[in-house]
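Only a single protein chain was left out; the remaining protein chains are all shown in position.
Note that the chains take the letters A and B in the order they are written out, and that residue 1 is the start of every chain.
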Amino acid sequence: MLYLELLIQGIIYGSMYAIIAVGLTLVYGLLRILHVAHAGLFALGGYLGLLITNATGSLLLAMPLAAAGVGLVGMVVYRLCYHPILDRPPYVALIASIGLFIAMEEIYRLVFGPYGLTYNDVPLQSQIAFLGMNLRTAELAIVFGSVILLGTLSYLAQKTRIGVAWKATVDDPQMAASFGIDPLKVRYLNFFIGSGLAAIGGIFISLLSNLVEPTMGGVPSYKALAIIVLGGLGNVTGTLIASLVLGVVEAFGTIYIGHLMDRDAIAFAFLILVLMIRPQGMLSGR
Amino acid sequence: MLKKRIFMVMVIGLAVLITYAPLMAAETIKIGFHAPLTGFAASDGKSASEGAKLAAEQINAKGGVNGKMIELVIYDDQAKPAQAIPIANKLIGQDKVAIGVSGSYSGATRSAAGVFQEAKIPYISAYAIHPDITRAGDYVFRTSFLGEVQGRGGAKLVGDTLGKKRVVMITLQNDFGKSLAAGFKSAADKFGITITNEYQYSMKDRQFGSIVAKVKSDNPEAIYASGYYFTAGPLVKQLRAAGVSVPIIGQEGYDSQKFIEIAGDAAEGVIITTSLDRDSDVPETKDFIAAFEKKAGFKADMVAASGHTAIMVAAEALKKANSTDPRAIRDAVAETDLKVSTGTIKFNKLGEVLKAVQNQIVKGGNWHRHSVIDDPELLAPPAE
Partner (left out) sequence: MGIYEVSLATIVLINIILALGLNMITGFCGQISLGHAAFYGIGAYCTAILAKAGFPPAVTLLCGLILAGASGVVVGLASLRVREDFLAITTMGVGFLFLGIVRQQEALGGELGISSIPSAGMSKIGFMLFVLVLAALAAAFSLFIKRSWMGFAFDAVADDEDTARVLGLDVAAYKLSAFAMGTAMAGLAGGLYTYFARFIVPDDFGFITSITVLSMVAVGGIGSVFGVMAATVVLTLMPEFFRFISDYKLLVYGALLFTVMRFAPGGLAGFLQTALRIRKARGETG
């Protein structure tokens, strides 16, 4: 029974990781950039979602608005930050991205204050009995929301014109360009969707903790990188599997080996172990 | 015409200001203050510095110290030891402060304490809990509890006052959480407490799903959980949401209105050990709580009260010493006997204080008095 509960908690962690990491792996697949500022957009999503929910009282309205808003900011970030330095060695974009992330965290602190914000009335807090456990609606919403969002996304990628173009560009940019696909449009779309998903992730997490704070992107900033590396860098399926596996490893790890190392160390010990066995990640990239 | 005249007045005013400003500045006594104003601990830095500023204003409004105004020199240390060292050197070497006060966390405070001790300038830590801070030397003092002392108080609260014996500990993995845990464990036997399990989490964690699931299956009589409001708020909320209804005991890290805001209804009934009594009849405490809310625009917390306390103690010592000699000021600090918002400050040989532990409970969305632990033997700070 306890193991089942821990497993479910692991899946909840994993769903949160997945929705954040997918956007990151899309960026990597397309541009080979480690986009640390993604975590800044995740935090922005948390802020927008909370502010809109508090103002309107509707989480259902806040989610798409925040996702769209953050998606647009993501496109701006691409245009201003990454587009001009794409032909540079990868560390250039990495440091630029870290600088941007630090600046974003500070802007949140200056604008919204250091103490963090809370919901007037946290949505989705009612309890549901599920296999003899008490789960919050929010926890179920995170798992099912992630499945639905990522499922829809993969359906669209396979069935729509723009989706096919996008996939083709991720798989082979030169080939796609020779078929007349505008790579710039694909990149914009990519940043829009990836950042939008990060925003949803930020809202999900704030529902569990009822706290949106300037530093909330701190953990995702590096852990999402670990996840996409674990998943094979640029491989979406690999990223999803890695998210879930890491979520479960952490859920059990914090209980049974928490006295030996902290949660981050557990995650990275697992990462190093996997990479030493499979240097290309769990599933290899393109 | 009128415009021209206003302009003239302004120019003259400015000239006067420029001429006399250095003179006025020379009339002040400087107190150095460092706190984390940016970075992850910025919220505590803000509370501490607002509390300190309030103290300085109050002192100056009453005519300052021996006819001189006091001036706070405030620097941001981001709670980083490597930043605190140059800052301490700057306060001593460049600003020539008469006394230093830390409104920062343990790491930064311990580093700065070494610098102040070496320069033989008195230094007061407002709320850092590291046991080695005062061991830096005879110029270093602390106006708050040590982590271990408060942990022992927590054990009495759980085992004696509440009569709960089977306890699960959830420990924050930093100097604060670890020293609380050490104190709690050392006194557990005395109050017949069995610690069935202990789980650890890091400062960055906000999601506690797996710990909550395990605690539920442990089915303890009470939970002793260390943390700050930003970790404890989500933790308490998640424990209650999963149906864990046993008493949760926290400490001064919870001590903020923000904790109640985050945890919401789940905060009701949470009891903490702290040093600020909201329902106090003591005028010093009552006045501070009212004045702080008026000045800062948000409710007072333990950190704010601690910043306020440390400046009050510093100013009182400057007044009593009536001298610029650091040795005389140090001696005056050592002889402090002052009633302030967090209790009566009186230092032992090591520079630690003995204060009663104020237990506060959340009732109706506010902190209120639950009980007081006043056991000099249990709460005795180390003397060397």
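Definition applied: a contact is a pair of C-beta atoms (placed from the backbone, for glycine too) under 8 Å apart; a residue touches a chain by one contact, two chains touch by 3 or more.
What you are looking at is a predicted structure, and each value in this text was computed from that prediction instead of being measured.
Trainee: If you put the missing chain back into the full complex, which of the shown chains would it touch?
Mentor: The chain that is not shown touches these displayed chains: A, B.
Trainee: Quick one: which of A:Met1, A:Leu60, A:Val76 or A:Ile107 touches the chain that's been left out?
Mentor: A:Ile107
Trainee: Among B:Leu37, B:Ala55 or B:Leu239, which one is in touch with the chain left out?
Mentor: Residue touching the absent chain, from the options given: B:Leu37.
Trainee: Just checking the interface: what residues of subunit B touch the absent partner chain?
Mentor: The missing chain touches subunit B at positions 37-39, 74-76, 78, 80-83, 85-86, 89-90, 92-94, 106-107, 110-111, 114-115, 119, 130-132, 135-136, 173-175, 177-179.
Trainee: Touching the hidden chain in the full complex, which residues of subunit A are there? Just list them.
Mentor: Missing-chain contacts on subunit A: residues 28, 32, 34, 80-81, 84-85, 88-96, 98-107, 110, 222, 225-226, 229, 233, 259-262, 264-269, 271-272, 275-276, 279-281.
The rule is simple: only the chains that are shown with their structure count from here on.
Trainee: Under the touch definition given earlier, write down the residues of subunit B that touch subunit A in their complex.
Mentor: So the residues of subunit B in touch with subunit A come to 38, 40, 42-43, 45-46, 173, 198-202, 204-207, 209-214, 216-217, 230, 233-234, 237-238, 241-243, 258, 261-264, 298.
Trainee: Which residues of subunit A touch subunit B in the complex?
Mentor: 1-2, 5-6, 9-10, 12-13, 16, 106, 109, 114-116, 118, 122, 125, 127, 133-134, 136, 139, 205, 208-211, 213-216, 218-219, 250-252, 254-255, 258-259, 262-264
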